[in-house]
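Below: one structure, written as structure tokens.
Then we have chain A:
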Amino acid sequence: MRIALFITCVNDLAYPGTGIAVTRILRRLGHTVEFPTAQTCCGQMHANTGYRAEAMPMVRNYVDVFDSYDAIVAPSGSCTAMIRDQYPHLHAPAASVAARTYELSELLVDVLGVTDVGAEFPETVTYHPTCHGLRMLRLGDRPLTLLRNVRGIQLVELGDAEECCGFGGTFALKNPDVSTAMLTDKCARVRDTGARVLAAADNSCLAHIGGGLDRNRSGVRAMHYAEILAETGATS
Partner candidate 1 sequence: MTARDEILARLRTALADNPPPVQVPRRYRRVDDRADLIGTLVDRLEDYRAVVHHGIDALPRLLSEVDRLAVPTDVPAEWLAGYAGQLHRDAPPLSPAALDALDAVLTGCAVAVADTGTIILDAGPAQGRRALTLVPDRHICVVRTDQVVGLLPEALTRLDPRAPQTWISGPSATSDIELNRVEGVHGPRRLEVVLIGLGT
Partner candidate 2 sequence: MNPPATPATGSGRIRTPLPFPTAAKPAVADTQLRANLHRATRTIRAKRARVVDEVPDWEALRDAGSAIKADVQRRLPELLEQFEASATAAGATVHWARDAAEACRIVVALTQAAGADEVVKVKSMATQEIELNEALEAAGIAAYETDLAELIVQLGEDTPSHILVPAIHYNRGQIREIFQRRMADAPTDLSDEPAALAEAARAHLRRRFLSARVAVSGANFAVADSGTLVVVESEGNGRMCLTLPETLISVVGVEKLLPTFTDLEVFLQLLPRSSTGERMNPYTSMWTGVTPDDGPQTVHIVLVDNGRSAVLADPVGRPALSCIRCSACLNVCPVYERAGGHAYGSVYPGPIGAILSPQLTGVADNASLPYASTLCGACYDVCPVKINIPEILVHLRQQAPHPAAERATMRVLSWVMRSPRRWAAALRLARAGAGPLGAYRQRRTGARTLRRLPWPASAWTRSRDLPLPAPQTFRDWWGKQ
């Protein structure tokens, strides 16, 4: 099976560690991952902010770059949701590649049939199910199943977990007061757990919540769950 990594624009720029983690996990499981360097961005920010026409070149580029792969994995619930939910409506030829695009936990659990990736991470962790993963992709408890099988991890339940953190892409900039109010509540729930690590499937939401946690000097570290799954305890 030819697996390609769609890193997503935000991760490429600011969270390379997440891409490195995905690569390591898959290699550890015996799979080859390819990274087609002509990839750019899925176009979600443009499409969801009202610039669909400006998003279209990115949509077409995605099809060109990834159409030849059996599976494309993206470490982002919301980019995966953009591709799977919106692409078929935006650009009919994208339907097939969209159907072969998976969020990391979908690839692991559904396609590769793995729920234990052999990770070890001795920390208390709480998990925030990000909205697009939760309600558009219906990831369900796939990410949590993977995390539960990490050795040494102590998972603590997040209160009001399914409530949006207030990021919402350009929402955070266009509606800063409401966004901040939502963020404040989310940060409070995270701190209530006493966990030292907040995990999620989207680095954009994590940048928002983590940024809020950092601002309050909460000492909680925001981490993409892939980076936890990549940990083996051995120094790498």
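How these were chosen: all candidates are chains of the complex that A comes from, given by their letters.
As a working rule, contacts are C-beta pairs under 8 Å (C-beta built on N, C-alpha and C of every residue); 3 or more make two chains touch, one makes a residue touch a chain; residues count from 1.
On a predicted model such as this, the values are computed, not experimentally measured, just so you know.
Enquirer: By the touch definition at the top, chain A has one partner among 1 or 2 in this complex. Which number?
Expert: The single touching candidate among 1 or 2 is 2.
Enquirer: Along chain A, where are the residues that touch candidate 2 in the complex?
Expert: Residues of chain A touching candidate 2: 7, 9, 11-17, 19-20, 23, 35, 37-41, 43, 45-52, 54-55, 57-58, 61, 65, 86, 131-132, 134-136, 162-164, 166-184, 207-208, 210-212, 214-215.
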